[in-house]
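Partial complex: the chains shown occupy the same locations as in the complete assembly.
By letter and in written order, the chains are A, B and C; residue numbering begins at 1 in each of them.
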Amino acid sequence: MSFTERTLYEIINWVRDSVFSEIYADKKGFLQSLNPRIKFIAFLCLLVSVVCVRSLQVILFFLLFSLLLVYFSKIPFKFYLTRVLIFIPIFTGIVAFPSIFNIFQQNKGRPLIVLYNFGYTVNFPFLKPFSTIEITEEGVYWALTFVLRVTVSVSLTVLLILTTKWPSLLSSLSSIRTPETFIFILHMTYRYIFLLATLVSNMLFSRKSRIVGKETAIKSWKLNANIIGALFLKSHDMSENIYLAMLSRGFNGQVSRSMINVKERQMKEGNIKSYLFLIATVIFCATILLKEALM
Amino acid sequence: MHIPDGYLGPLTCAVMFLVMVPIWYFALKNTSKRLGPKEVPMIAVLSAVSFLVMMFNWPVPDGTTAHMVGGTLFAIILGPWASVIGITVALVIQAFFFGDGGVTALGANCFNMAFVIPFVGYFIYKALKERIGKVASAGVAAYIAINIAAVVAAIEFGVQPYIAPGYCPYGLNLSIPAMAFAHLTTAGPVAAVVTAVVVGYLERSRPDLLALKETSPNIRGE
Amino acid sequence: MKKASNLWKEKTALLELKGVCYSYPDGTEALNNIDLTIYRGEKVAVIGPNGAGKTTLLKILDGLVLPTKGVAKIFGMPLNKKILNSKKMYNVRKRLGFVFQDPDVELFSATVWDDIAFGPLHLNLSHKEIDKRVEETLKLLNIENLKDKHPYNLSGGEKRKAAIAAVLSVDPEVLLLDEPTADLDPRSKAEVIDIINELNKTGKTIVTATQDMDIVPELADRVYVLNKELMAEGTPKEIFSDIEMLKRNNLEVPEVMKLFEVLKCFGYDYTRLPLSINEAIKVLTETIETEGGHIHLHIHEHTHEEIKKLKGKYNHHS
């Protein structure tokens, strides 16, 4: 199996099976018991704060906070950590690593370890002129801050999705004044991703089943393009029929009150607890940001 | 090209959101006024396609992978304004699915991929298609659009070291060449080949999809 | 083409097509010169092979698509482009329900509940009334357990029922069904047929497009055979008697009928041809009760010859 196929197959199955399964959203943990719209706003506060915070220690504090939430929401740590770390933070780590060296930095920092001294100024394309290669204190500190900030952000996002059912999450967007049409399209898109992913996955299976020899990279590119073309056509047809089905049921182009079921039930879910959590979060974020601003 | 949370400082994030707000507003207004109810499900389904297309990671010679956005293709079929909505939807879902393309960086990501790509792609395609044919112009448009978007993204995170440390650590001197190199050599050709082949595929099987805009340019919006 | 029996003439015509033609934008002809009337309270089946234009016909009857030629009258109102885009159509569509062949097209919301509520939401009802409508529909189809499920977690049979529910919640007078039993296992098929017949009993007019001959006797009082043009019209019995016509249109008769024709070759001279097992039992009982208590099957001089002819008559196999 070629690399393309393997990644495609794995990613599509991942979308189909883990993202859509909602195992952890069904558990009876702390975050799951909150009103999704209020939780959504609280998490937005947290995410914005993490992006605003400067100091490494405070970011660590956020990390601790998110891990506490993981614990009380009954999500297994091992599953959680693999899900959080495996993609973005590791990639960010690789990206950030060179930045601990002076030659890739914008500002001059205090040298921590000098690796090599040329004794003369080196000019290298794209880089500032340098005469030593050294690891700098600031470089290490900011690289760590960078990687940790990214990790905490991802960790919070993952926590939010794992503990919220998707329809509720998307409907929550209306609480930050997202237009109804947009939310309606979001819902439909979400719905058809699964269907089309199944279709693509079967197309790939059928292709795999008929690949009886080595395939060159160019050929596989062209083939993927064909599959995308076929996917496009089929989806286009489907969208025309969906439109007719909607029309037939009275759709007049105005998307209003699209998802009342989800929304109304959301209003009833665990309100007092949710507001307390929101207030606590806002106080937590505000204190930290104020403190930083004053420092 | 998806910028995760934590790469961009608060100022950049805020600015990009502010830039996107009027774009989203016009796109929605344009969509509901000019496109009519029929395009609602069409945008939804094509967003789903775009979401899946972004997950087609292609192997490239240096061992990394690249993906396309499908923005040019989307714009060729539905027009650039509808693409703004469609790709934004795909990006919102991706931001939550993967934390890929962060929530706070959504404004920036949407600007690069849901605004720059479809508009650049659409107008290049429109300018070239009479001269060099639909298939070739679709490929060229996709190639240029994705590269311009990549450079825009590179500028966004390349300015971080000048504004605030602790975010993306590399300055413009490094970010622009790195992003440009990756997209000129990998993601660009992939986007070009795929867009061209798909347009060729549609030209043979459903030419009406590509012709729609020509017969009624004002319904599709510009 | 056979003429409609007089019986239906006295009834109210709800949907009427006169000289309707339809061509796709690329010029391919889908329908040619269709005259057809649907009366209040009927069960009508439109049968025809792959690509006969059944779906297009239903779309025209639902006022979703305009004929390229001819007149489509829905509830007495002839359709044209202006009407199709006017607000009047909302009132018309409220009275018509169209269940598409692919349930995935019908279920576009996040939960089954939302899909069922979609229609009523556009009727400007209060939230309370919408709730009530949805709950009633769920109950009617006995799918209360599905209401919070995502459409992608449903099985084939459940999806079909949810799609029917989504259309029924607007309480249409006429139900247009496109291949309602496609892709269903025998049990789900039987359930869907029961639901449809139940709806017909409560007064709904039913139009079913299908290529599954076995369900036609159960789902139709009257049958149109479509193959781009209308090839025949009549009761299921009349239609299934014209085997040559059916065969020409790539169709066939239900298995039970075939077997009764076999019995005929063995000397059973039945009074009428049954279309289903239940009818077969009735016919057998009747014959025996009137024919002096028994039926006598034997090989007579023409048996083998007749059977050979019969086989040729039914067989699509080459």
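Points worth noting:
Note that a contact is a pair of C-beta atoms (placed from the backbone, for glycine too) under 8 Å apart; a residue touches a chain by one contact, two chains touch by 3 or more.
Worth saying up front: this structure is predicted, and the values here are computed from it rather than measured.
Overall, this complex is built from protein chains in the amounts A x1, B x1, C x2.
Convention: only the chains that are shown with their structure count from here on.
Chain contact topology: the protein chains form a complete graph, every chain touching every other one. When the C-beta pairs in contact are tallied for A-B and for B-C, the bigger tally goes to A-B. Of all chains, the one whose mean C-alpha position sits at the greatest distance from that of subunit B is C. Subunit A and subunit C have Cα centroids lying 48 Å from one another. We define each chain's centre as the mean of its Cα atoms; on that basis subunit A and subunit B are separated by 18 Å.
Centre-to-centre spacing of subunit B and subunit C amounts to 46 Å, using the average Cα coordinate of each chain.
Annotation for subunit A: residues 188, 190-192, 195, 238, 242, 246-247, 251-252 touch two or more other chains. In subunit B, 41, 44 are the positions where the chain touches two or more neighbouring chains simultaneously. Partner subunit B is touched in their complex by these residues of subunit C: 25-26, 108. Residues 41, 44, 208 of subunit B are the ones that touch subunit C when the two sit in their complex. On the side of subunit A, the complex with subunit C involves touching residues 20, 166-167, 170, 187-188, 190-192, 194-195, 238, 241-242, 244-252, 257-262, 264.
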